[in-house]
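Removed from the display is one protein chain of the complex; every other protein chain stays in position.
Letters A and B mark the chains as written, and numbering starts fresh at 1 in each.
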Amino acid sequence: MRYLPLTKTDRDTMLQTIGAASVDELFLDVPASACLKGPIADLPFHKPEYEVESLVGAMAAKNVAAGSCPSFLGAGAYRHHVPASVDHILLRGEFLTSYTPYQPEVSQGTLQYLFEFQTQVAMLTGMEVANASMYDGPTACAEAVMMANRVTQRKRAVLSGNLHPHYRETVETMARTTGFTLNEAPPSPGALENLSSQIDDQTSCVVVQNPDFFGRLHDYTMLANACQAKGALLIVAVTEVMSLGLIKPPGEMGADIVVAEGQGIGNGLNFGGPYLGLFTCKEKYIRQMPGRVCGQTVDAEGRRGFVLTLSTREQHIRREKATSNICTNSGLCALAFTIHLSLLGEAGLTGLAELNHAKACQLAEQLAAIPGCRVLNDSFFNEFTVELPKPAAGIVDALAKQPILAGVPVSRLYPDNKAMANLLLVTATELTTDEDMDALVKALREACR
Amino acid sequence: MSEQGDTKAAAIAAMEASKGIMLEEPLIFEQGAEGRTGIDFPAGFDASKTKPRLGATRRKGKIGLPGLSEPQVVRHFTRLSQKNFGIDSVFYPLGSCTMKHNPRLNEKMARLPGFGDLHPLQPISTVQGALELIDQLAHWLKTLTGMPAVAMVPGAGAHGEFCGMAAIKGALAARGEHRTKVVVPESAHGTNPATAAALGFTVETIPATAEGRVNLDVLKSKLGPDVAAIMLTNPNTCGLFERDIVMIAEAVHKAGAYFYCDGANFNAIVGRVRPADLGIDVMHINLHKTFSTPHGGGGPGSGPVVMAESLAPFIPLPYVTHDGKNFQLIEHAADAKGKQPFGRMKGFHGQMGMFVRALTYILSHGADGLWQVASDAVLNANYVLASLKDVMSAPFEGPCMHEALFDDRFLKDTGLSTLDMAKALIDKGFHPMTMYFPLVVHGAFLIEPTETESKETLDAFIKAMRDLAQKAKQGETEMFRQSPRFTPRRRLDETRAARQPVLKWTGHNAQAAPQTAPTRHKAENALAQNTKSEDDDAAWAAPVLKTAS
Partner (left out) sequence: MAQTRFTKEHEWTRLDGDVATCGISDYAQKALGDIVYVELPPVGKKVKQGEQVAVVESSKAASEVYAPIDGEIVAVNDNLAGSPGTVNEAAMGDGWFFKIKPANAEQADQLMNEANYQSYLKGLNP
């Protein structure tokens, strides 16, 4: 077995040292009735590397990779180019195979990039502090609501109807299982919501998204003021982190907590995971912030160094009084994000965001020209909502056979909402070519006939 | 610009401090220059040709990101990587973390475009292979544990705990029962009580026996109609198998409660013992421990949860099914026939990238290889225990399972602590073991070698530990207090970090000159050191202010 170094001689010598006749003797505390007599027979036995590669490769080959055809999907996961150097660095064993940096003297590499990551995230969102990441955008959003409940000592959150359904449903699960209430607005594609009227002195927070689920852009400054007036926190969720290269950051709008899905920078689609939850807040709330945090300090010789800090909020110290039961961050995904954003820099990120927007504008114009199609958004970044003359799901399935991945039918996430059955979310990124757009326009023109 | 000039000077000064291969590396923010970038755009692209549709939301101010070229970025992160230990370079005997080798085939498979470049909301017809892989991994996990159901979506171990306990809450609600208590042994991982509390349960802690196991009589006395579940780790955090587990399960079930098992230590028994045969109702599995997906400096992980028939209806969304012809993904409660899902726990469908790695690992080993994995993991740990117990102090009789536990009695009167031993071990080229956990013994050393270490490595480690134990007893305290000496940084001032948190670069923290000499390092670096203060010889129970009568 290629991953197991012990030889038969090793095992025999070691058993002798231990004073046991066999390995079975070491399992003597296991009830005899539960000890299997040998390897489970109805499972396959070991395989050489090339056979495993061929088995797993065969499953991969049954899928249509997004990059193999024109692809316009978004809705919380975005296909951007990931530079080759990102993955090259990610695969370095010192990053890939290291543990959580609890031993700072031998983890300065991980700790320094986490410090850089936190700085980048704070800069992008316009916020004061960031943690070292969470599982993904939706879990970060749910943690944000629970943090707002702790900060305000209130237990009712207001959710925008134009929040990504996975974010909303993740918050709903936490509300049901941990005991707080929600005031949820209905989805309103193409129209503005009035959430200010929902806020009262029992409201812990208002959760909105920018760009919202349907792609529309917002300035939430007025809403932030309305929240502040009632002692509630404003939580802004960003599902396409690339948008922050071009859009006014939520921190400037007065957000108290900003959460985001960081996948769009440095991380591939990976069929939905692992992704990267970004979490930021105002500095005055850091003691209530969930998740790991890296901080700067000095070593015994006075040199700058980094450590995990504020750990007294966490489960391994506070146990049942911790701010969250979560202990993992998305370390490698955060590293990918940090490397990619370092490559981009100010000029690269703003330029890339401009390019995404330009592509989306070009596509929106072309789609709007198809008879029967209507673009609902007056504003957007790289994703917008198109109203088709018939149900979007059927069209998407039909185009998938060509194959063209035409976008995300809203009904995939809202199966029971008949009013939105004809809506299609369409995304263009820097990877979308003129030929891709032509193919989609041609296919949609026929499908809509 | 003078501020930029200062930053550059600091960056150059930092690099000048390098000594041979001990490289100093400034922050990325100290290396940027305006107009520099590490990516290119298509020739002729001109953003001003587009009529923007941003409404009034265009960003006005600068973000503040530094500009670097690709060679600078590659060098920066390569230099950072050289300041890290990793399993690839050193032995990592971290108890309860299962730091086994991460096969590179796993990485190659996860990067196949058919998995890595798959959008989670593509039409189901275009992702049949991905759903097949999830289904196949699910089949292995169910078979290896003897459980009929598995929830694949949880993002890590603690998320899996939440999933399992939420399922229990759902099942109790369906029975029309309102049970409020969860029983947790004091040796449990911190996530167990944190999870139970997050779900609104009150936590009842039970003490361990002198043999480091659950006290069955005390447990029985805590069971009653208000107890929802027991959360138990098995093998437990002392590295011991809970001998009474079948009786524990019987007592728990008799009281109408559920048996949650923290599967963090599944590596000890994988392929040799099926948790279902022990009476366990629900257990999470850390794919990043038992099934070799990389720890990655703290994530991402993956924590599928296997469940007994009684809990199977109460799983989270989404999940994969097969309709006889095709794989389907059940994403909405309305489509969940015969089940009562408790909802969605995260975005999309689970940690696919980790599923590919874990299944690749499982197929490589097969049932026979996994049997050998558990066997060698347990053999290695017992070898370490047998080879060190005469110079260190083991609190419990062996044999152990996959990890060996020692306490700090052997350091009595040396003036040295567990932490000192661990830091000195770094200077010998090993990552420290888990320290001060579990809390049930004083000054714990928890050593988990895993099956992927050779006898030669274990012998070198044993030699290093014996040498340190001997030096400690001979009173060579100064060497310990100064350690680690051969690392990019010496011991770090954690008090300073926590008192005035500096959590990001602002341009003003470029200089590292200490305001005060960092002399005090009392409560340093331990994984969960709420047990003992280094300078304090008093054997007080932790935390001190909680020791109310």
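One rule holds in what follows: a contact is a pair of C-beta atoms (placed from the backbone, for glycine too) under 8 Å apart; a residue touches a chain by one contact, two chains touch by 3 or more.
The structure displayed is predicted, hence computed values, not measured ones.
Note on the undisplayed chain: of the listed residues A:Thr312, A:Gln362, A:Ser379 or A:Gln402, the one touching it is A:Thr312. As for the chain not pictured, it touches chain B at residues 494-495, 497-499, 520, 522-524, 526, 528-530, 533-536, 538-540, 542-549.
For chain A, the residues touching the absent chain in the complete assembly are 287, 309, 311-312, 317-318, 321.
Operating definition for what follows: only the chains that are shown with their structure count from here on.
One inter-chain figure worth recording: chain A and chain B are separated by 19 Å, centre to centre, where each centre is the mean of the chain's CA atoms.
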